[in-house]
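What follows is a structure written as structure tokens; I'll ask about it next.
A single protein chain has been omitted from the complex, and every remaining protein chain is retained in its original position.
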Amino acid sequence: MNSAITNKLNIFITLLVITAVQIGLSYADFLAPVGHIIAALLLAASETILVGLFFMGLKNDDRLLRTTALFPFVLFCIMNGALVLDVLIFMKH
Amino acid sequence: MQKRHPWLVGLGLLSMVGWLLLPAKAFAGLSFGKLVPNLNFAFGNTIDSLYSIIFWIVTILFIGTEGAIVLFIILYRKRDGHKAHYSHGNKFAELTWTLIPMAILVWLAIFQQSTWAFIRADMPPASESNLVQVFAEQFAWNFRYAGPDGKFGTPDDIMTINQLHVQVGKKTVAHISAKDVIHSFFIPYARIKQDAVPGMLNRIWFEIDKIPCWDLKAQQMVFFSPDEIKEKKVALDGFAFKADNVDITGVKKYHYDPLPDTKTAPILYEGKIEDRPIEEAEYVQHPIEIACAQLCGLGHYRMVGYVVVDTPETYDRWMQQAIQNKLRSGESKWTDIWDKYYPQYNTAE
Amino acid sequence: MTEHAAHAEEIHPEPKDFFHKYVWSYDHKVISKQYLFTAFFFLIVGGLLAMLIRWQLAYPFQPVPVLGSLLHGHLFFDDSGAITPEGYLQLTTMHGSIMIFFVMIPMLVAVFGNYLIPLQIGARDVAFPLLNALSYWLYLPAGILAFSSFFLAKGAAEAGWTGYPPLSDVSSSTPGSGSGQIFWLLSVFLVGFSSILGGVNFLTTIVKMRAPGMTWDRLPLVTWSQLITAVFQALATPVLGSAMALMFMDKVFHTSFFIPSGLQNSDDQLVGGGGLVGNAGGGGHPLLWQHIFWFYSHPAVYILILPGMGLASELIATFSRKPIFAYKPMVGSMATIMGLGFIVWGHHMFVSGMSPAMGMGFMMTTMLIALPSGVKVFNWLGTLHRGSIHLTVPMLHGLSFLSMFIIGGLSGIFMAATPVDIYIHDTYYIIAHFHYVVFGGSVFAVFGGLYYWFPKMWGRKMNDKLGYLHWFLTFVTFNCTFFPMHLLGEGGQMRRLATSTGYEYLQPMQDINVFISVSAFILGASQIIFLFNYFYSIVKGPKAEANPWNAITLEWTIPSPAPYHNFDKIPTVYRGPYEYSGEEAEKVGRDWIAQDEKLPA
Partner (left out) sequence: MEHTAVRVETEERLENVSFGMWLFISSEIMFFTPFFAMYIIMRNAHPELSHPHMLNVPIASVNTFILVISSLFMTNAVNASKSGDGVKTSNNLLLTALCGLAFLVLKAVEYSGEIKEDLLPSTNIFYSCYYTMTGFHGLHILIGVIVMGILAWRARRGDFTKTYNSPIEVCGLYWCLVEVVWFFLFPVLYLV
């Protein structure tokens, strides 16, 4: 049992560290603005995966739950991809 | 099983068979060009021919499938001694009716990419076309022409409400936006439609290759090509356009009457415009209509605009008159909104 | 826990008092009947709205015969009893919204889904009975909100069922866009939330609670279609919810998501956040609403048609006494529709200012999505081929679904071709297309389903003579009403016009409009036959036996009306759902064999 608890504590600490890194990175100005965005999103995604796998139990769930968890992010990319393509890239203002 | 009523079932079959031969379907396809003839020879014909290609494909599929339904109902109807054939499918049949429709659909899609790009993406260069700005508002169309200096937002621009002047045979580029809600710039005779979205500039181009006139004897609209109109006597004004209600269904009867006590009217004949006695006029220059195709509020049904199709001579005559008497109707819309909030829309491309 | 003993013990005793038996009930069968009666009420309301619309189009601004004199000066009538222009827009908006959100989706998904899924997969009830009741009790207030918005001071919403901003967003642009639009937003949000919960509930039930032996290739096509519909409901409807939330923020908290900067109202005043004069704001983009709305609404039209396809497959297979032709491709095409359904929405926006390059992409996907429907149509024809076709009333409705869906699908191809769509977009051609698919398709499937499962639901039989009469009248007048709309579309008559007689080029269309209106009145009147037949037979219909149509799926193995706990013992399934006229059937001496019937040794 205690391995589960220490596991939860490790995850908890890594989450705190990632958040701290995220905030710190945003103040570092050696990164270009695009770099900020990518770094922030990558860290957020890693936090999400950590919470998803360990705190939400996806680690020991079957493939069905994992596809259910993943599918909305695919739709997220479809909708945002189409919107960005149409309103920002193709649209001549 | 319930008791069946043969006469009722017969009636059902009859209606299905009758439905199959319904003339409307054939009439529907052939009527496409008749109801609203196409005047835009640049891409209107491709739209019409594309419609009829799809129509014939669809009609063949329609006759085939509906015919199959009725045939199967009759052939395999329930009767003593006839048993259903047990089968879970037939690979060959499934393959054919997946691949063939896929081929047709993909061919249709690829075939039209170029038409769609030609109509929408590649705008004609400014040298070959007239540029007009369209500013839709709740229940009227504002038009603006660049005027002699060729630039928009200058004091010599010409502005009209609900009156778009287009040169026959010459491409017209329209930069469309809206003031308050979404409207849709739709000229059925020119086969074009483009939403006018506030806060956004949409660009379309079209061309009108026939001149609509009103035959005074037959009291109906006729279309002349630029050389046909040379032998016709077409009055440019001096006539009033009247519409009388026929019955409660709101159908209207249109006719032109000469304006009271006018002796002469400017008549276009063999490319020259002179004042001639009004009796000589056989035709009157008649505009085609612009409609709003997007729900834009309670006046959506009465948002009628007019496209006056001019020969080069009449176009210059109108332009000179407009410049002389500084035609700037609906000016506040342009100066207070378009130039003030959307100066970047005054581009040539 | 081997042979589902747990299920057996879990049988709650049937509630006795009226309140728990019929009002606050967890039983999926009672909830489906609650949805049924509410959907019937809204069908009547939506139908009346349609009659008023047709009156205005045939005889523009003439006083409405009966209602006009009764309600002159109120609702959408002016003092002389004729329909006002803004009243006409309220009619079209609410006709569309009520028919889609409060009649068709509930009728197809909540009534048939609720009733049939547990019975067809051999379960006692849905996965979350409390959630099921909650769905209905969210749907009812949403309906009341929508219905009461007619009686607001400035009337119901007026921006079409699509509610495009800035017309819907700026309150001063049209009378209905004030409180009427807010009522519309709230009621669509609530009914969307109820349908999300329904989707989650049904998806869990079908995936997790199938009886032993009910593998994926033995699942009846009705349940397969409910599964794919539930995926669309669970994943696409939230997007509608957030579109409603964004516009609600616009109207109440004066944000400016869909209001571009520099927008003016009709008396030339600059409007900012919430469409109010004097507010700064602006910077939004009206096209974003269209993208977000259609991202939901294209899956929504598949929510409207997929259950209809499932019902039609069941009817056609049962009354041809023949297994469905190519079961796997039927399921495969439904899965393809699920896959493509999320990436096609742009074909609603070809002329809306979406860039032409996007138009090309969406044209490709739209052309591809026409393929699964085509495959299904040919498979239905394959089912009819060499079957023994019993032309009972449900079968006639099933065949009408098939024949009308063919026309609806084929007229869709015209719109997928973008150059042709330039001409026919927002004209009556579009209205003809979707009425052929929704009315000609799903409503005929619903009528067929209601006849077919009436014995199981009420334990009685409906009258056949009235059934044939109703089918014949509806079939003929439906075609006379909606087919000429193709002609109107080709003539260029635009949608949502209070009258087309203001346009010179539309004069020849007016006689077609009058013909359509007259046949629409007959169509409306002939629905009374069905409603009378339905409610009369509930009380007075002859008793029905357990399996009046000699069908195979599990719901026919239990007595009619289906008992409270569905199955005494959870059945074990041995074969597919459409084993008509096979060797196994001959072994038991009939032309059908139930799914859970053990073969004699």
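The letters A, B and C name the chains in turn, as written, and every chain counts its residues from 1.
Note that contacts are C-beta pairs under 8 Å (C-beta built on N, C-alpha and C of every residue); 3 or more make two chains touch, one makes a residue touch a chain.
Worth saying up front: this structure is predicted, and the values here are computed from it rather than measured.
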Contacts of the hidden chain among displayed chains: A, C
Contact residue for the chain not shown (choose from C:Leu67, C:Val103, C:Ala211 or C:Ala243): C:Ala243
Residues in chain C touching the chain absent from view: 1, 6, 127-128, 131, 196-197, 199-201, 203-204, 207-209, 234-239, 241-243, 245-246, 249, 253-257, 272-274, 276, 279-285, 288, 291-292, 295
For chain A, residues in touch with the removed chain: 4-5, 8-9, 12, 15-16, 19, 22-23, 25-27, 33, 36-37, 40-41, 43-44, 47-48, 51-52, 55-57, 61, 64-65, 68-69, 71-73, 75-76, 79-80, 83-84, 87-88
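Throughout what follows, only the chains that are shown with their structure count from here on.
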Separation of chain A from chain C, taking each centre as the mean of its C-alpha atoms, in whole Å: 37
Between chain B and chain A, distance of the C-alpha-averaged centres to the nearest whole Å: 50
Inter-centroid spacing, chain C versus chain B (mean Cα positions, whole Å): 32
Set of chain C residues in contact with two or more other chains: 285, 287, 356-357
For chain A, residues contacting two or more additional chains: 91
Of all residues in chain B, those that touch chain C in their complex: 1-5, 8-9, 11-12, 15-16, 19, 22, 24-25, 27-28, 31-32, 35-36, 43, 46-47, 50-51, 54-55, 57-58, 61-62, 65-66, 68-69, 72-73, 76-78, 82-90, 93-94, 97-98, 101-102, 105-106, 108-109, 112-113, 115-117, 119-121, 137-138, 179-182, 184, 186, 188-189, 191-195, 197-200, 202, 221, 243, 248-252, 254, 288-289, 291-302, 304, 332-333, 336-337, 340-342
Contacting residues of chain A [partner chain C, same complex]: 64, 71-72, 75, 78-79, 82-83, 85-87, 90-91
Touching residues (chain side chain C, partner chain A) in the complex: 207, 235, 239, 285, 287-288, 291-292, 295, 342-343, 346, 354-358
